[in-house]
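Left out: one protein chain. Kept in place: all the others.
Order of writing sets the labels: A, B and C. Residues in every chain begin at 1.
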Amino acid sequence: MSATTSVTGSGGTAGRTLPLTEGSVVQRLLRGAVTPGGAVFILAAILFVAVVSANPSFGEPPQLIRFIGRTAPIAIAAMGQYYVIVSGEFDLSMGAVIATQVVIAGNYIGDDESRVLPALALMFAVGAVVGLVNGLGTTLLRVPSFIVTLGTMLALGGLVRFLTGGAATGNPVDTFREIGRGGIQDVPVLEVLPYPVIILVVIMVGGVWLMRSPFGRTIIATGDNPDAAGLAGAHVWWVKTRAFMLSSLSATVAGILLVGYAGVHPSVGAGYEFQAITAVVLGGVVLGGGRGWLLSAAAGAFALELLFSFLNFQEIESTWRPTVQGVIIILAVAAAGRAWSLGRRPTRTSPPAPPAAPPASPAPSPTTARSGTETGEI
Amino acid sequence: MAEPTEVVRRRRAARAKGAKRLDSTALIYLVLVGVIAASVVLTAVEGRNFFSQGNVWAILTAMSVLGLIAIGQTLVILVGSLDLSVPYVVSLATVIAAGGMKGLDGNIAAATFNTLALCAAIGLVMGLLVSLLHVHGFIASLGIGLVVSGYLGTNYQGSHGAAAPDLRLLGRSGIGGWIPTAFVILLVCAVLVTLLLRYTRLGHHVYAIGGNRDVARMSGVRTALPVVSAHVLCSVLAGLAALLLLSRTGVGSPTIGSQGRYDLLSIAAVVLGGTLLAGGKGSVVGTIGGVAIFAVLDNVMGVMQVNPFLKDFVRGLVIVLAVAVYARRSVVRRPPRFGASRPVLHVPSPTGPSTKGESA
Amino acid sequence: MSKSFFGNTVLDGLDLTLRAGEVHGLVGENGAGKSTLMKMLAGVYTPDSGTIVVGGEQVSFSHPVQAQRAGVSTVFQEFNLLLERTIAENIWLGREPRRFGRVGPVDTARMRRDTDELLAGLGVAGLKAGTLVRSLSVAEQQIVEIAKAVSFDAKVIQMDEPTAALADHEVELLYAIIRRLTDRGVAIVYVSHRLKEIFDLCQTITVLKDGQHVATRPAAELSEAELVRLMVGRPLTTYFPEKPADVSVGDVRLALSGVGNGYVDGVSLEVRAGEIVGIAGLQGSGRTELLETVFGVHPVARGSITLDGAPLKVGSPRQGVRARLAFITEDRKAKGLALNQSILDNALGVVRSVFPRRTTTARREMPGVLSGLDVAAASLGQEVQFLSGGNQQKVVLARWLSIDPLVVLMDEPTRGIDVGAKHRVYELMRELTRAGVAVLMVSSELPEVIGMSDRILVMRDGTLAGELSAGATEEAVLAMATGATSEEDAA
Partner (left out) sequence: TEDPTDSGSGTDDSSETSESPEASESPDEGGEQEWFDQAVYDEQFEQRSATFEGDPETPWLQYIDGEMTDTADYKSNKAGKACFANASISNPWRQTGWITMNQQLEALQEKGVISEMETRDAGDDDNTQIADIDYFISEGNCDAFIISPNSTAAMTDAVERACETGKPVVVFDRGVETDCATTFIHPIGGFAWGIDTAEFLIDNLEEGDKVVALRILPGVDVLEQRWAAAQKLFEENGIEAVDFFTGADPTEIKTFITDELNKGEVQGVWMDAGDGAVAAIEAFEDFGADLPVMTGEDEMSFLRKWEETGLNGLAPVYSNFQWRTPLLALEKIWAGEEVPKEWVLPQVPITEDERGDYLEANEGMPDGHYAKFGGEDLPGYPEVWQERQIP
């Protein structure tokens, strides 16, 4: 960075060094919490309290950890969908990918223990290829992703059922199903630590790391403004394609867990794409791209599942479930509406902020700081 | 002032030359003709006649319901929104209409009115969510669809009510055994909506808002009205489609809309018809073309007794490939100045501006 | 009048009086509040306090249309046209004429007729009412915008940097239009960063600074230096920084020979290390496309490019970046920045997507670079959409500095930014040359091209029309750009 250094050095005008962030940790947390991406955590917490008060045994660690385990697939799918949505696209093919993986597990592994590893490799390969097709269709063929993935959903679903005669042969061996069904036994407090929980945590950690990596930031920047990202040297088509691949691979992992949890069945994965999109949107991620946090998407999935459990415990007829779900997502999104920018305005702006700042000294706005700008002149 | 405009004029003239291309509607109908041609051959291979009375009737019938819904969907997409609730609105409309008619002709008017009014109300709610609360159309309609589906699931178990005999008669009637009445209704609606889009302020504003909501607002367009109208019309057209379905099935069914997968198929048909998914550009004529492509495709696959699973595969493939054909074309590129399409017309050296900028 | 956003006062107790037939210049640095003031007059924002009086009547607007009905039309800084609609549809949007009174169908024929009349009334020929706006050039679009503003029978027309996207000669067209309007008794509020235009056009000038009213004076009483002093608060003697003595022009860095494709043809040029080469030309002469071609946006069909003597093959911007070319686009918002992301994320955008392994280093150094450029913000976590144009441009510059470029391609580097920020950009260009970087700059502001460049290349119709040395006059540049013969040159 020699040029940079020399350039700035010789300018001799170096203004004050800007802080990386504004405010203390607590202030920032508070600011984060009022964004839709933060609010979903609060929503999930409220729902959790509601569920536990409706049924205290739900709050016991063993039950709780099982709940987390069973929510892992949808949370993982939601995180996969997040990559695509934040890059400005949609992935409607998730359900079909899950169904495909389930069928592969059932038909290819069967009772053959030795095929578990090759099957896993095959499933990930299939997931990657589907993501690749979605991504290339969207970026190179320039078909809107809504349409490409709708096409993949129909085509993949049809092809798999055509090739298998509509249904899988049967459940794969138990070793394979253990991934989604089993866990580490005899753990203190929890009794059992389900593998899906471990996988979920690993994927979350990996995802957070990914989103902080250059690639992750590039995904968001690309979702925000693809033209600018392209001119900044990002290969937009490949960035988006990788987002689609991450989505399909997440669906693959969800599929593997579901084979274990639920077993092989044609309706496993049905409607998962909309469930995942709902979770992502509930997590405050903006459709259209460029805004939102990965973990909020996962939190959205948990909030959704908690809501369903709450309805079960309240003995509300299960036919009303979609209605409640519909109302909730509309409310959440309406509330999120333009709340995103709230926490990120240049000045202190948590809504009830004191508008007291004297007009003469508007907080650290660009204008006040400008005085430094001209010092170099003359 | 003459001179600078001269330059402008020269550019205009130059550009017009290179830009002679097929417009997207023409392209869609070209694709349709191609699909029909292939179908004629394949149908003949099966020993059938594609243009036989029964086949034409079948295709036109298949177009009617999806067509009506797709027209509504076109409006909604043009205005920059999306409607995923149509299947549930359709289902709801059939049970309400059939419940209201109770199989009696005397109830037709009232039941039809109530049904369409209810659909309009649902569209209104969606439109208000989208326009006033700024909920993304995808979410608003998904949410409303879920709400309605919960209501249907809880309150209607199985088929409900009965269509009036006159309505059922309408379902079977047609012109000369070739053109079903349902298709005539579709055409009438298509013409009306096209007129609406071309010759009313509302229509102009629909395009404007879909093209750029802020620009429209700045220009004094009341953005809420067209958005709400588009959603209301879409739901009403879905209600109309439901009445057509009812005229064929004779009973209300709480799942008939989902059976037809009208949400995704109508969106696919609209996009297939050349309308931008992002809004602001497209036409009902194109949409009808898109619907026709689907109908012909389904028809020929039916005649060939294609495995039902494989049908979905083909549908998916066709959607992506067909849209790819014109999605690539509609990407705006500046017309190249040099090379093959370099404008031949070259106006002689332009005169400079009358007043030169003074040097500072 | 006052206006504050979220407790941040951007306009404070401002008075402004407009007289019929007057062109009133509104000047001030980026973020001074010019656009905000206009938007309040236009009914986009409602003032927190204060009143607006039009023709003796007190009015208050809560919507742009109310302002337009009251006779106040505005040509906004951002384009307000629908690309997929025709000129006529754009102009009459929101008040399409109808047949048979209030409920009839839209009278498309009349719309077209009225449009043609309107354009003719402005002295514009060659634009057809039925043309899609998408196919118009920037200048033509600007004309449509103005025609639209005029079509309201406006008493007051506000123009927010109407020439930002225009080349000098196209500005003439605008001048003519404005004169026609003032002859009709229309008052014009004219915002521009190009002081020359202000003096050319305006009878009265109002200066804003930090949301405060600084002065309103007749233009005749002001000199350019005086005006600048009012704007920045102190005199500004030399506008363009001197070419530093210690910069020696080195070997050829970037060389194009016979480069051509669909947009440009037969372009041969050289830029040496430590040299600033300016490219002038009319709007649409292909300057942007030339830079884009070098950077890899458009493929090179003919000819070759070399960098430091070695052939340069770039098929995409990414490869351009890899070859250490930097490209500052003319349209910051559309092509330069991810507006919802933070300053830091935007500044690191290039490194992250092309040299991910260098991210850590760049991230460590970036705060220093940004403050070195005097980016004014509360923190690096602030979203760039809330920065003023000048600061946004500095963020763009910072992102390219981070890759240590060999060649910097600048397209309208100072478009829409204020004098202070402009000056900083110029300084930076000089500093770059000192570090041996080759700078290729496109600008529509002739003083800028002339003042900054070591050599000036002029483009016309996609080809290089010729080369001029540093001291060339604006007339010479323009003559070459338009292809006009010398006797047509006004003295």
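Rule of thumb we're sticking to: a residue touches a chain if its C-beta (ideal position, glycine included) is under 8 Å from a C-beta of that chain, and two chains touch if they have at least 3 such contacts.
The structure displayed is predicted, hence computed values, not measured ones.
Novice: Using the whole complex, pick out the displayed chains that touch the missing one.
Specialist: Result: the unshown chain touches A, B.
Novice: Could you tell which one of B:25, B:39, B:55 or B:115 touches the chain left off the display?
Specialist: B:55
Novice: Can you work out which residue in A:193, A:264, A:287 or A:336 touches the chain that's missing from view?
Specialist: A:264
Novice: Considering the entire assembly, which residues of chain A contact the chain that has been omitted?
Specialist: 55, 57-58, 63, 66, 70, 73, 106, 162, 164-171, 181, 258, 261-268, 270-271, 274-275, 278, 308-309, 312-313, 315, 318-319, 321-322, 325
Novice: So that we can see where the missing chain sits, which residues of chain B does it touch?
Specialist: Those residues of chain B that touch the unshown chain are 48, 52-55, 57-58, 61-62, 65, 99, 102-103, 142, 145-146, 149, 153-162, 168, 172, 245, 248-251, 253-256, 258-261, 302, 305, 307-309, 311.
The rule we apply is simple: only the chains that are shown with their structure count from here on.
Novice: Kindly list the shared contact partners of chain A and chain C, in label order.
Specialist: Under the touch definition, chain A and chain C have B as mutual neighbours.
Novice: Would you mind checking which chain's C-alpha centre is most distant from the centre of chain A?
Specialist: Relative to chain A, the chain whose C-alpha centre sits farthest away is C.
Novice: How many angstrom lie between the centres of chain A and chain B, each centre taken as the mean Cα position?
Specialist: 32
Novice: Going by the contact rule at the top, pick out the chain C residues touching chain A in the complex.
Specialist: 2, 4, 6-10, 12, 29, 31-32, 210-211, 232-238, 295, 297, 316-318, 320-322, 327, 329, 334-341, 343-346, 348-354, 356, 359, 361-362, 365, 367-383, 386-388, 390-391, 399, 401-402, 404-405, 420-421, 423-424, 427-428, 431-432, 434-437
Novice: What residues on chain B touch chain A, complex-wise?
Specialist: Per the stated touch rule, the residues are 129, 133-136, 138-140, 142-147, 149-151, 153-154, 264, 267-268, 271, 277-278, 307, 309-317, 319-320, 323-324, 327-328, 331.
Novice: For a test of understanding, state which residues of chain A touch chain C in their complex under the given definition.
Specialist: Touch list, chain A to chain C: 1-11, 13-22, 213-215, 217-218, 220-221, 224-225, 227-235, 239, 290-291, 341, 344-349, 353-357, 359, 362-370, 372-374, 376-378.
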